[in-house]
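Apart from one protein chain that is not included, each protein chain of the complex appears where it belongs.
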Amino acid sequence: MPLFDLPLDQLRGYTSRVTPPADLQTFWDATLNEARTFPLNATFEPVENHLAVVDTFDVTFAGYGGSPIKGWLHLPVNRSAGTPLPVVVQYIGYSGGRGLVNQDTKWAQAGYAHFIMDTRGQGYGGILGETADPHPSAGEVAYAGLMTRGSGSREDYYYRRVYVDAFRAVEAAQSHPGVDPSRVVLAGISQGGGIVVAVAGLVAGRLDGVIAALPDVPFLQDFPRSIDIAARGPYPEIAAFLGRHRDRYEPMLAVLNYFDGVNLARAATARALYSVAQMDDVCPPSTVFASFNAYGSGSAAQKDIEVYRFNNHEGGQEHHWIRQLQYLRELLG
Amino acid sequence: MPLFDLPLDQLRGYTSRVTPPADLQTFWDATLNEARTFPLNATFEPVENHLAVVDTFDVTFAGYGGSPIKGWLHLPVNRSAGTPLPVVVQYIGYSGGRGLVNQDTKWAQAGYAHFIMDTRGQGYGGILGETADPHPSAGEVAYAGLMTRGSGSREDYYYRRVYVDAFRAVEAAQSHPGVDPSRVVLAGISQGGGIVVAVAGLVAGRLDGVIAALPDVPFLQDFPRSIDIAARGPYPEIAAFLGRHRDRYEPMLAVLNYFDGVNLARAATARALYSVAQMDDVCPPSTVFASFNAYGSGSAAQKDIEVYRFNNHEGGQEHHWIRQLQYLRELLG
Amino acid sequence: MPLFDLPLDQLRGYTSRVTPPADLQTFWDATLNEARTFPLNATFEPVENHLAVVDTFDVTFAGYGGSPIKGWLHLPVNRSAGTPLPVVVQYIGYSGGRGLVNQDTKWAQAGYAHFIMDTRGQGYGGILGETADPHPSAGEVAYAGLMTRGSGSREDYYYRRVYVDAFRAVEAAQSHPGVDPSRVVLAGISQGGGIVVAVAGLVAGRLDGVIAALPDVPFLQDFPRSIDIAARGPYPEIAAFLGRHRDRYEPMLAVLNYFDGVNLARAATARALYSVAQMDDVCPPSTVFASFNAYGSGSAAQKDIEVYRFNNHEGGQEHHWIRQLQYLRELLG
Amino acid sequence: MPLFDLPLDQLRGYTSRVTPPADLQTFWDATLNEARTFPLNATFEPVENHLAVVDTFDVTFAGYGGSPIKGWLHLPVNRSAGTPLPVVVQYIGYSGGRGLVNQDTKWAQAGYAHFIMDTRGQGYGGILGETADPHPSAGEVAYAGLMTRGSGSREDYYYRRVYVDAFRAVEAAQSHPGVDPSRVVLAGISQGGGIVVAVAGLVAGRLDGVIAALPDVPFLQDFPRSIDIAARGPYPEIAAFLGRHRDRYEPMLAVLNYFDGVNLARAATARALYSVAQMDDVCPPSTVFASFNAYGSGSAAQKDIEVYRFNNHEGGQEHHWIRQLQYLRELLG
Amino acid sequence: MPLFDLPLDQLRGYTSRVTPPADLQTFWDATLNEARTFPLNATFEPVENHLAVVDTFDVTFAGYGGSPIKGWLHLPVNRSAGTPLPVVVQYIGYSGGRGLVNQDTKWAQAGYAHFIMDTRGQGYGGILGETADPHPSAGEVAYAGLMTRGSGSREDYYYRRVYVDAFRAVEAAQSHPGVDPSRVVLAGISQGGGIVVAVAGLVAGRLDGVIAALPDVPFLQDFPRSIDIAARGPYPEIAAFLGRHRDRYEPMLAVLNYFDGVNLARAATARALYSVAQMDDVCPPSTVFASFNAYGSGSAAQKDIEVYRFNNHEGGQEHHWIRQLQYLRELLG
Partner (left out) sequence: MPLFDLPLDQLRGYTSRVTPPADLQTFWDATLNEARTFPLNATFEPVENHLAVVDTFDVTFAGYGGSPIKGWLHLPVNRSAGTPLPVVVQYIGYSGGRGLVNQDTKWAQAGYAHFIMDTRGQGYGGILGETADPHPSAGEVAYAGLMTRGSGSREDYYYRRVYVDAFRAVEAAQSHPGVDPSRVVLAGISQGGGIVVAVAGLVAGRLDGVIAALPDVPFLQDFPRSIDIAARGPYPEIAAFLGRHRDRYEPMLAVLNYFDGVNLARAATARALYSVAQMDDVCPPSTVFASFNAYGSGSAAQKDIEVYRFNNHEGGQEHHWIRQLQYLRELLG
């Protein structure tokens, strides 16, 4: 497909018109404090994975509202008993879930603890999930898909629950004895990358141990522009909803503003390695650069971005994974 | 599009391989009895509809589990004060809701009471809705869309709630003083037609007053065949779900069997006017004939079917409405 | 679909490069004078519409060249005998006709006289029509569709006949005793909206009684830009024709210039309520704003425009109808 | 595309259910007699074609109703003065016209007189035309395209005029001194091939000199089956029209029956070389075999058919032309 | 997509009309004998894979004509030094190559030696490859893609070289000291599955050690039917080629007959676990059953097939992998 977004030199300088709501921190303080009133209850059940080199644990922990959130923890079999491992906490792309028990072990193969969080209410699109989204808004009328679930208020918006789950997933990962809680890396592609950005921002000042963020072609960034220009993928769910609910544009933007990675990224302090694809019409490059340029702007966090010039939303794929492996090797020794 | 289903002479004799579960009546007895434990609480608030010839009431009544179900009741302004009118209870096509206050008044224009039921959890696709589906299964992982919501058990399956709502909608319509409860006609297109078939079967022996059913190109009929051959529309949601959940085919069919119009139609006693479109790849003609051929088979109910030879799922449209108007004029005088 | 036209602030100031031909008024004076040499012969035959609240008359009147043009006149049954009603004259979207007898009664439901004009030679696309276009150019070689019929000269161009029919439709509506000729509103969507703009301009100084114009997402505006940027719908018929007839670009523009709403709108004096959809790739928003900005510019006519931000050519639909009902209620009491 | 029609062995034996109307010959006798009441007036104006080896004449002759029909006559420059040449009369595919002056000279290159008939009202689709279809039905409401123009009666149906034009084109070709009137070959692809079949049947007993017919993947054969199974091309225009005009199926078939190649082919006596493509979803192979199997069945005319096994409607293209050249060389020496 | 092939009960009994050429064994004896005249020269270079639990070797060996064929050998790091492992030899789907160094280690994770063969001339479609196809036919005119490369003769046909490479890949795998040569399992999806079938047949009587074959939705089976009915994927490359080269149908089938899995499968003796997807329009289910039903028919080899009822060519995916892991665990202990 032809290039459709800004040219690269303008992308590098692109700043979103998104500005954080005045009470952004208050909102998230209240949200996360409430979440922490539920005991984490992280459990790790060993499970048959049919593999010889990786051990897998079926994870459950209390997410938003105390709901049970599923996950996998993969550990290399040949780990040293007394030496906890750095952990990669991985979030999943839109529509997917944690998958089958041995479907993705890649960070464990690389010698890390590998924690995969199931995304509530998803897992219908190609990779199975098992975590429900038990919230009143689930039964409300929304556009098909999850992007507009509960979008009537910031309190009910679907991603409030997801971000809380994701924050607590870090705590759950840190609670396992095989994991070194001071060396947490966040990773994810598309929606997973968007959650990485959000959590990287939310942990700042609230939770220690996150030392790096690896958002790939992240979704959930720069909503006002994304919903105007994304041609495929989940952003158009919002546009379609607004095409039906013609009076909801401003209120919708006001709600989304609390969840926009561009706003949350500013507070981040962990170093970051982004990726962006210049022909990506699902997560347009300008919206990714909007996030990258905002990321850690308070703390001058170290950050890099890998540009994939002729790729659509598939981004860097297996090539970028090797790039990340090298990046982590440097970081974690 | 080319003809793809059986030729017309075979359609006329086609019988589905669907057979009712042994406890079909028991299941629905229990379900409807439980539903009736909730007071109906039907309310009719007059509302501004900007029209001069139709009065509109904003309806709420208790559906499945007592949940508030919305609707509209339209009455012709020039009705006679003391003479209650026959009522057409209308169900809506998949993805739609009751719409705006004056969006569809067609049966009221024809001089009938016109009751439109909102479909819980729908109203996202083109015609707005306002009725939530507050059930735990709403937050579960399912295929995008509603066809597989709660499909893990007959108790939780989404259409159990919808059919109950629809049954109670008849009672709600009957409860209005402007309505003659002994002259209820059920009407609907596609999903609306499927609900018509279901309610026509469910009222038999349980609720008096339904004297005619007008299912147009009805959906929700002959599931085993529908999910194999429908190329577009909501049936493929089930096929796609089964493509992911490869072990759910038999259990899914077992659940759907309680909701298949082919099974429910048998008990119907009201006369019926079906329509079918011979090039319909959303609700294939064989599945509609399966329903028609089963309809009222116990009671030899009077039934007719209008065949639209070169139409896809749009069926007879405005032409069929006139056909129905004439049919009702004959029936109701 | 992504935004593809100018941003909203530029749309609000956008002026078309279209400028009226010097003899625009002369051309239309001659055209309309000639049309009026044919007696109007408006007849209104009562017809069975199967409705209880609306009376319908089968209309015929002499349009361009004296050809019989069909229409419907709907009147509320509960009208006051001696009080003529304001009338809404409605024109139809491209490919459609007047439809079946009871297919669209919406303005009559609202208490107005509702006059629907059939569009000559159309009615093949989804809503039936019954009015022929008996002109030599009908048999000429043109691109499939009507946009290029007779486009070899301004005299023979198809829309010359349509605009004349539409002008005379106002006169026909005014001639019915149930109609108040001093309170005529013009309404229409897409092509219907384009005809509204044209007639609003043409009546100025030539016919009294038109007090409001309601063009929705109007077609037939700013041809030079429309044929360059519209991706779907009828404008591309012209582009495709010019792709075949490579020497016809300038002559075609010269002909279209006599029919471009941007030119005709200038003379309008009736107040106007436009609608525009910002993701409309059939009638791109800039071309609608070109018309709106030109509308009534001579007389400083009162005008408003409703912008539908996330809609394609469907525009405001049922929401905009309520907007219009409120607008007319204010205007007409 | 996959095979979708009958397998080859069944195709070879396939007989259409079409049976000729009782008055088929009477209808065409009357039609052609009336046509002949107009003087043929064939004129041949030499015209600059920018070529060195072919001379071209701009042809006009009186077709149906005496309307002027255009054409080209190409003659090899190196022809012998006193020796008239056999002529190939070529009809054009749907939507096309005679084209530009030198666009197709292929039969003249092979040493024959090459007569191309423009198709009235066509020439909009890719190859230009210049012949109008000046008939009242041209302005009537029909489906976009020409397949349903005038289909309300056999007298007004568009192809009545085209077949008459095509018949008279043979007479026009025969009237040129450079042409040997006793050696006329008819050729055409798709619609052109359908016209070949029709003319081959119509000339039998009415006009001498046609000695061979070359219908390639002919259109206009076996209408009842074609409109049911053709997925693309012009047959679906009829299906779409019938999807709108739901009461016109039987009357339409009754009209088409007078124009169906299957009926007209029976009377043909000239030898024939057909082609058919087995994956043709525009002119499905069964409908071509229906024509081939009926062709000349009264007179046991010699006939052959070339089957293109893996082709869609493109058929044999340049390969089949060479096959035809060899066939004619054999026939004409 | 709707079911389009035979129903399941007929599939289970379906026999292809393909029959082996008389000299099938002679042809392959000669081919493989000639291949073995080139020294195998299998080399295994340790390579950085950035993983902690798997060791990877960059493999090169001499394939057809002695050409260097690339591959990967993955071994679990925690293997026992002196105990060679059973090996899974994996072939790749059409258009793919061996991929990056750590892109697919799944069988090694399960504790087996995992040998991946690069496919010559492929690796352009999504998974990179590095093996050239240095043969004169590579530069010939063929249809885009590889299905028709060298199809002018059985000697030059592309898959002759691929099958030889694949045969020698087994020998190469067996030559590594970490591999137990008596326990070789062949695995592959689509084209990979087709190669599995071919090699399972070719090793019979020629090479010991292959004890199981795992063809998933195999390609390259039952060509005469496949090229007629497959709607997507590489089979249509052949159909398209034959649509151009209209005289090559019979010769093409004669060549393909030497490479059709249906013919090669008969000789197989290793036990087999197939998979098939019933809505697969790339490798239609009948063609897979044709192979399964022929497989090992001489030796009554033990065989099973997993049917995926609502899947297209994706087949059983991660679910089927677990099925295979369990199958191998049972077989290999």
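For reference, chains read A, B, C, D and E in written order, and residue numbers begin at 1 within each chain.
Just so we're on the same page, a contact is a pair of C-beta atoms (placed from the backbone, for glycine too) under 8 Å apart; a residue touches a chain by one contact, two chains touch by 3 or more.
No experiment lies behind these values; they were computed from the predicted model shown.
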Chains on display which the left-out chain touches in the complete complex: A, C, D, E
Residue of E:29, E:55 or E:130 in touch with the missing chain, whole complex considered: E:130
Contact with the hidden chain (one of D:31, D:60, D:105 or D:293): D:105
Absent-chain contact - pick from A:2, A:177 or A:333: A:2
Residues of chain E (touch criterion as defined above) contacting the omitted chain: 95, 97, 120-126, 128-136, 138-145, 241, 244-245
Touch list for chain D against the chain that is not drawn: 50-54, 76-78, 99-103, 105, 108-111, 318-319, 321-322, 325-326, 329
Chain C residues touching the omitted chain (full complex): 4, 227-231, 239-240, 242-243, 246, 249
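Simple rule for what comes next: only the chains that are shown with their structure count from here on.
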Between chain C and chain D, the fewest steps along chains that touch one another: 1
Contacts common to chain B and chain E (chain labels): A, D
From chain C, the most remote chain by mean C-alpha position: E
Centroid spacing, where centroids are CA-atom means, of chain B and chain D in whole angstrom: 51
Gap in Å, rounded to a whole number, between the CA centres of chain C and chain B: 38
Multi-chain contact sites of chain E, meaning residues that touch two or more partners: 319
Chains grouped in pairs wherever the two touch, ordered by label: A-B, A-C, A-E, B-C, B-D, B-E, C-D, D-E
